[in-house]
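Heads up, one of the protein chains got dropped from this complex, but the rest are sitting where they should.
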Amino acid sequence: MNTYHRPVPNTWWLKRKPYILFMIRELTSVFVAGYCIFLLVLVYKLTQGADAYGNFMAALKSPSSVALHLITLAFVLYHTITWFNLTPKILVLYRGEERVPQGLVAGTFYAGWVVVSVIVAWLVLGV
Amino acid sequence: MAKSNEPIWWSLFSAGGMVAAMMFPILIIITGILVPFGLVGDDPLNFERIRDAVSQPLVKLILFTIISLPLFHWAHRFRFTLVDVGLKSVSTLISILCYGGAIVGTIVSAVVFWTI
Partner (left out) sequence: MVETMKLEIFRYRPEKESVPTFQTYKVPFREDWVVLDAINHIKDEIDGTLSYRWSCQMGVCGSCGMMINNVPKLSCAAFLKDYYPDKIRIEPLTGFPVERDLIFEMDDFMTKLTEIQPYIIRKEGEEKPLDEGEYLQSPAELAHFKQYSMCINCMLCYAACPVYAIDSTFIGPAAIALGQRYNMDSRDQGRDSRQELIASHEGIWECTFVGECSAVCPKDVDPAAAIQRAKVSSTVDWFKDVLIPWGKKK
């Protein structure tokens, strides 16, 4: 029989909103990697002495650095939110016959996130 | 059917995703907003303080993990993103480039931390 195979255009993900959101979620990883490289450069500058490090830290005040940080922050926050929201799909817990509510599982991760953020800020900033 | 080695990449992806989700927002707020705008007192990221901190083996190990694992998170996600947008025919090359990139990044950061 002559069946017809419909082609899948490479732009399939533009067809529906959930697919676009999926693609944005996947592309947050590029910003994650970008920030990894930023951290790596920061540590590398440490090895280059006080002047190199000082210049690098001064450059953080430039508008382009701030803008890039803000864009990265937006994407990384999207990563964080989508990541935590999917945790109940993977961590399926039961108390007897009752499934532990999905909101409780995700909520635990959000609470952990707040705690981790406070600890990181405290350690890094030393306040 | 061939035994898959995907579990190793998937675990690194998951671990890296968790590290990035938990820690990157606050770190970005610190290096992108709080420090440049001077909102947190007198230069808390000054050279001496940070160098002394990063010289400690435990801090080195933690920072190394924070840099390396999310690189693998990127590698795994980006690999599949490229496949999804139609590059399936070169999927092996994509895997090599993505995971290779994460491995190179990991080695470079290991060397950098070693030399501090």
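Labels A and B are assigned to the chains in the order they are written; within every chain, residues are numbered from 1.
Everything below uses one rule, namely that a residue touches a chain if its C-beta (ideal position, glycine included) is under 8 Å from a C-beta of that chain, and two chains touch if they have at least 3 such contacts.
Note that this is a predicted model, so its numbers are computed, not measured.
A.B. asks: Can you tell me which of A:Tyr19, A:Phe56, A:Tyr78 or A:Tyr110 touches the chain that was removed from the display?
C.D. replies: A:Tyr19
A.B. asks: Tell me where the left-out chain touches chain A, residue by residue.
C.D. replies: Residues of chain A in contact with the hidden chain: 1-6, 8, 12-13, 15-16, 18-19, 22, 26, 86, 89-90, 92, 94, 96-99.
A.B. asks: Since one chain has been left out of the picture, which residues of chain B touch it in the full complex?
C.D. replies: Residue positions of chain B that touch the missing chain: 1-4, 6-8, 10-11, 80-81, 83-84, 86, 88.
What we mean here is this: only the chains that are shown with their structure count from here on.
A.B. asks: Indicate the whole-number Å distance between the mean C-alpha point of chain A and the mean C-alpha point of chain B.
C.D. replies: 11
A.B. asks: Name, in rising order, each residue of chain B that touches chain A in their complex.
C.D. replies: 16-18, 20-37, 40-41, 44-45, 47-51, 54, 63, 66-68, 70-71, 73-75, 77-78, 80-81, 84-86, 105, 108-109, 112-113, 115-116
A.B. asks: Which chain A residues qualify as touching chain B in the complex?
C.D. replies: 8, 10, 13, 23, 26-27, 29-30, 32-33, 35-40, 42-44, 46-47, 50, 53-54, 57, 60-61, 65-66, 68-70, 72-73, 76-77, 79-80, 83-84, 112-113, 116-117, 120-121, 124-127
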